[in-house]
Structures are given as structure tokens and as C-alpha cells.
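One protein chain omitted, others in place.
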Amino acid sequence: MKQTVVLAGIAVVAFVIGFVVGGFTLGVGRAPATTVTSTTTITITVTPSGVATLSGEIPIGALLPLSGSLATYGAQCKEAFLLAVEDVNKWLAALGKPWRLKPIVEDTATDPTTALNKLMTLAAQGVKVVVGPMASSEVKKIKSFADSNKILVISQSSTSMELALPGDFIYRFTPPDKYQGIAIAHILWERGVRYVIPIWRGDTWGDGLLNYTKAEFLRLCQSVGGGNCGWDTGIRYDPTATVFETEVATLARKVEDYVNKYGKDKVGVLAISFEEIANIFDQAVKYPILAEVKWEGSDGTYGTAKLTEEPRRAEFAIKVQFWNTMAAPGESPLKESVRQRLIQRIGQEPIPYAYFTYDAVWAVALAIDHVGVYDGEAIKNAVPLVLKTFIGASGHFELDENGDRATTDYTIATVVKTPDGKYVWKEIGGYIGGKLVIYTQQSS
Amino acid sequence: MSIVMLLSAITYASILAIGCASITLLYTSTRVFNFAHASMVSWGFYLTFIFYNLFGGSPYTYMVPASIIVGLFGVLTYLLVLRKLIRSKASEITLMMVTLGVDFVFFGFLNILIDYFWYNYKWSIKTVNIVPRDPLLGVISGAPITAVNVVAPLTAIAILMALHVFLSRTSLGMAMRASIENPVLAAITGINVDKIYVLAWFIGGVLAGLSGSLLTMYTQGYSAIGLDYAVLYFAGSIVGGLYSILGGLLGGVLVGFSERLLTYYLSFYISGIYAFRFAIPLAMLIATLIIYPKGLAGLVERR
Partner (left out) sequence: MMEQALFILINVVFNVSIWLILSLSLNIEVGFANIPQFGRLAAALVGSLAVGGIIGRVAALLAGQPIDERFVENNAYAIMVINSYLSQHPLISVLLLVLALVTSVLLGALIGVATILPAVRLSEAYLGITLLSIAEVLRTFLYNYDPIIGGTRGVSVPAFLQFLNDYSTPVTLALMVLMAITSFAVAEAISRSPLGRAMRAIRDSEVAAEVYGRDVMKIKIYAVMIGSAMAALAGALYTIFTGSSYANDYSRFTWTFLPWAYIMLGGVGNNVGVSLAVIVMSVLRSFIQIYKHELASHLFNIDPSWLEYIIIGLIIILITLFRPQGMLPEKPVFTLPRRRIEEIRKRVLEEKESS
């Protein structure tokens, strides 16, 4: 009996080795030809092939969180994506081009595993360029597959610094979190917060943004002598969690400690979260102490409908002055028209990521038109060149060496109550050119 | 001491206990370890939400119709699927697997129903969260008490008493106990065992649905909420011993408390422990089984 087990084991190993020897000989034969492309610097090979091989429908994919913890953003970006495809197709028709974009939208449920499965099925439908996914955790999960199968991924909202890498098949039309971290740290500081207790989503995005914010805040702290300021270890939570009782109870305990020691004006809570902020607020309203301090958010909670649709949460957001940052779209003559049409479709003020989505589709379409083939690598190489003269709904921008949007301005929004008793998100200022700018209060 | 945490843990434990009672009841009566429990809970959760969204009013009103519908699911499961297998003395594993099939069918239909409202009426139904709509009843030293904090424990106690009275005082209940304890003898004495099993599956379904229905006011959920909590329900009923409904209730309470309160207090000493909160009840389950293979109730019986 033992022998059988051993034999079975040997059989497995033998097969592995057998295959590998085969694979190895194949590999050695090919090795000299492949070493060239392995370095991170890429020689750009944009060859606008003279023969126009493009015709018919070209499938372009969108991996969007239509459900799950970024569903509000997913819904907005889906409309922006479809709007852009319509606009591109009208433009192509007017130019008499023989090809059109065919949009295929897939729901990732804000879940990395689902995002990868959906990317694989998109590839089987002939897709070579994908807009999205939105969460950095999803982008990280699909990166290997996209890289090795040469599928260009353009995320409109992934900001994690971990993914700021040169030479891969990931472009990000939003600036990475190094800049947002700086912005948030300065905003906290300017708001008079000296002791920060963070509560954050423990994934690629949350961990990264937290670390950059913390580093900048501590730097600020050191620059004034380092005495009367600090950063708590805080609370890191499971990204799939929907129940936050223990986390918020712990947060309340910590906040109470700090308030007792330093006074409520100097204490702030930094919530780096997606839509689960709603659940966090649902628990937070139970602790009066948490309404006494200032709260700060991030691009994960900017403009989320979850806070405005429930009065209890909206009131809490107003009470704690829940400020949220998101990469600001630049000035653009096109913005207003896109904005109006988006408002028509989604019934609310679009978030910046909706504009970035719109621009991603256009940049891809222009790149396809330039290179004349539907090929992931060619489009990837063409996009940065297209952007040099590109003005989109979010203005003119270029990509840095990592393929990320090279802008550093942020807009700030918070929840306000309108005179007719409704709760809406309102832009109240920005972190522009390294300075906090607060718009003067209009009589509303 | 956090009163908020205590209240919440009591509520949560009560909701779990009701579901655990369902699993225990079905296992003791028909030897079926019900995997379809997961989707039954989800159905209870969503039916409550859908009724509430359609007709308005208090969500608590819809606890009754939602759980009765899930109860009927239980009856259907028994009549269409399990009756034949139980009669042909199928093994426990076969029975378990077949309820897993039932679970997938329920889950598929639930999602189709959800999609129906999502596509056609644009409801935000993929994730449901009506916790903030739960009315506030009062405040104890700064901690707000919402209706579910009172309703859930009361329901759990009411069910415990009702089941006790039913099983020990009514003739139908006595017949049920008889057919649970010795089905052959019960059949000889003229008890219609089949009818009793139908009743057991109805009650089991109602309890699962009720547990899901109460979750609507307690937490956010999506179509797989039952699946996520299923392991905890299993843990509760197994820790409780799977042999008495009271044991199931107690097991549920124990699991609920350990998951919430224990993690909270441990988090004072071990930061970040709350991420592992699901592992605690499961570790309890494994430990229970390995030390006392018949569960805690077995321990009590032996003494």
C-alpha cells in the first residue's frame, strides 16, 4: 500500500520533470530572442500601418463595480463609458470611418476574483482594451493576466502607489496616492487636527493611501518640533466586512482617550473607505463622542450616494464636517457639455472619475485610429503620444513614467443640506498647487 | 463596558440562535443537515426588504409573511426532494448534498428576483441596508436602543417558549417528539410520521426565514448573506449538540457572544483581532467536535 503511494508520488514528479525538460529545451532555443524586451525601458514601436485593416465592430471592455462597495461610482462610470462610446461612434461616422466601437460592460462586484474572471471572458470576446477596474485591489489582481496576454487596462480610479510601475499594461487616468496622501495630510493639518486616528480599508489602496498620508502628516509634525501632534495606530478593517461594531467601538474608545487628553478640537478621524462608510456611520452615530471630532475622507467616499440617501448618515457627515478629496479634473471647454449630458443620465453631479472614464474611451479610440490595428501593445504605446495633444472632458493631461496621470490637484467635497431639506454633495474647495483653497460661501 | 456592544451582541446572538434552532430541529427530526439553510435565510432577508419597499410601513410587519413563505419553501423541499430519500434510508451525506442542490436552486431564483427589481424598477437592491430606518426606542447612558435590540431577543425567547409548550403540552407536539425519538414505534402507534416531518420542515423554514428577516434590520446584506453566515449557524447548532432545540438556541447564543463580545474584549490586548472574528466561533466548533464529538448537549446528557 505504501508502495502505491510512493509510486504515485514518483509518477507525479516524473511527469513534472518530463514536461519541464521539454519546456526547458524549448526555452533555451528561444532565449536569445527574448531577453531584449525584458528591461523596463520600452522602445516605442508605434507603426501607423499604411493599410487600414480596421473595419466593423471593435469590442472595448469595461470592468466596472456595478454592485459591491463601489456601486455608486460604477453606475456613474458606466454611463460615462457608454456616452463616450456613442460620441466616438458619431465622430467615426462623420469621418466616414469603417469601424465602430462595441461596448461590453461587465460587473466586477468590487471583487478582485470576479474582476479577473470577467477579464478572461472579455478576452474571449476579442477585447484588447479594458476601461476599469476601479479598485486598486482589482487592478492588482488582473495585472499579471493583462501583462502576459497584452491586454491594455486603463483604470479611471485606481490610485495605489504599489501599482505605480513603468512598462506594464496598466495605465491610470488618475494621479497615484502619493499626491493624495500629501493633500489629505495638509488638509487635516490646516483644519487644526493634530492627533489623527485612522480607520481604513485594509487593501492595496487603503494601506497605501494610509501610509503616504501618515508619512506626510508626521513630516509636518516634525517640521514644527514634533511635540503636540501624533498619529494613532488606528483600525484596519477587512475589505469584505459589512459589520463594523467592534471596529467602531474601538474607534470610539480611542477617540475618547485622545479627546480627554488633548481636547476635541485637536482630534480628527481619517476614514479611508469605500461605500462601507455608510455602515461605519451607522455604528458611529451610536457614540456621541465620535460626533464631537472632525472627520476626513478620501476619493473612496467622495460623492457617494450612500451618505446622502439616509438623513441619519447625512446629518452625521455634516456634523463632523466629513471632507473628501478626489483628483480634480482640469479646466476644459468640453467639460460642461459632458457634464450636462451625464447629469441627464445619472440624475446627479458626476464625480471626477466619470470624466476620467469618458476621456479613457476617447484616448483609446484616437490611439486605435492612429495605429490602424486593434492590438493591445500598439495601442499601449500610442496612448501616451495621443495624450500629448489631447484635450478631454477632464482637460489636458499627460502620463508620468509609470503610466499614471501626472496632475496633483484635488477637489474637496462634503455633504450639505439644501434649503428644501435635501442632502447633496457640494464642492467646497480644493487642494490646488500645494495649497488648501476654500471657496467662499455662496448664499445657499 | 460598552453598552452598545452588549446590546448588539445580545441582538446578534438572538438572531443566530433562531437560525440554529432551525438546523437542530431539522436534524433531530429528519436527519437532514440542512445546507439550504443559507439561501432560506437570504430569502427571509430579501422578502422582508421587498415587502417593505413595496408596501412601506414598519419592516417588522413583514416578518410574518416572509417567514411563512420560507416555511413553505421548507415544506416543498421536504415533499419534492427529501421524502423519497428519507424513505429509502439515504445516508446523511446524501441528504446533506441534496439540500446543497436545493440551496443553489433557491439562490439562483433569489438572484433572478433581485435582478427583476434592479433592472425594471432601478431599486438599489443588490446591497440592502435599511439599518438606519430602524426606529429609535430610547437611550441608556448614551447608548441608543433601536427596535431590533428589543424585538430580536423577545422573538428568540418567544420561540423558545412556544416550542417548549408545543412539544410538551400539545398532542401534535408530543406526536412530533415521539416520531423524532423513535419513528418506527411512532408509526406503529398510528402517528402519521410523514405529516410530522412536513410540519417539522415548515417550522424549520419559518425559523430560518425569521432569522433572515430579523437580519434585515440588524445589518447590511446581499444575496449571499445567508451563505456568509451559514458557517456560524452550523457552528452554533453543532456546539449546541444538534440533539435538542434548546441546545441549538444556546449554541447560537454562545457563538454570537463569542464572535462579538469576545473579539471586542480581546481587541484591547491584541490589536487587529477583529479581522479574525469569524475564526473564533469556527475554532470553537472544531474544538467542541474534537473534544466532545456529540457537542455540548452530549456532554450534558452524559453527566
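Points to keep in mind about this one:
Going by the order they are written in, the chains are A and B; count residues from 1 in each one.
Convention: a contact is a pair of C-beta atoms (placed from the backbone, for glycine too) under 8 Å apart; a residue touches a chain by one contact, two chains touch by 3 or more.
Because the structure is a prediction, the values reported are computed rather than measured.
The chain omitted from view is touched by exactly one of B:Y12, B:F33, B:Y46 or B:Y197, namely B:F33. Contact with the chain that does not appear here is found for just one residue of A:L82, A:I104 or A:L385, A:I104.
Touch with the chain that is not drawn comes from one residue among A:D203, A:D282 or A:D359, which is A:D203. Considering the full assembly, B:A275 is the residue among B:L6, B:L137, B:A187 or B:A275 that touches the omitted chain.
In the full complex, chain B touches the omitted chain through residues 27, 33, 81, 84-85, 90-94, 96-98, 100-109, 111-112, 115, 119, 227, 231, 234-235, 238, 275-276, 278-279, 282-283, 285-286, 289-290, 293. By the touch definition given at the top, chain A reaches the unshown chain through residues 1, 4-5, 7-9, 11-13, 15-17, 19-20, 23-24, 26-28, 30-31, 33-35, 37-40, 104, 111-113, 116-117, 120-121, 123-126, 137, 140-141, 143-145, 147-149, 162-163, 165, 167-168, 202-204, 207, 238-240.
By definition in this document, only the chains that are shown with their structure count from here on.
Here the spacing of chain A and chain B, counted between their Cα centres, is 38 Å. Residue ranges on chain A touching chain B, taken from their complex, read 66-69, 71, 202, 233, 235-238, 242-243, 245-247, 249-250, 252-253, 278-279, 282-283, 285-288, 306, 310-313.
If you check the complex, the residues on chain B that touch chain A are 2, 4-5, 8, 124, 126-127, 129, 131-133, 142-144, 219-222, 260, 263-264, 267, 271-272, 274-275, 277.
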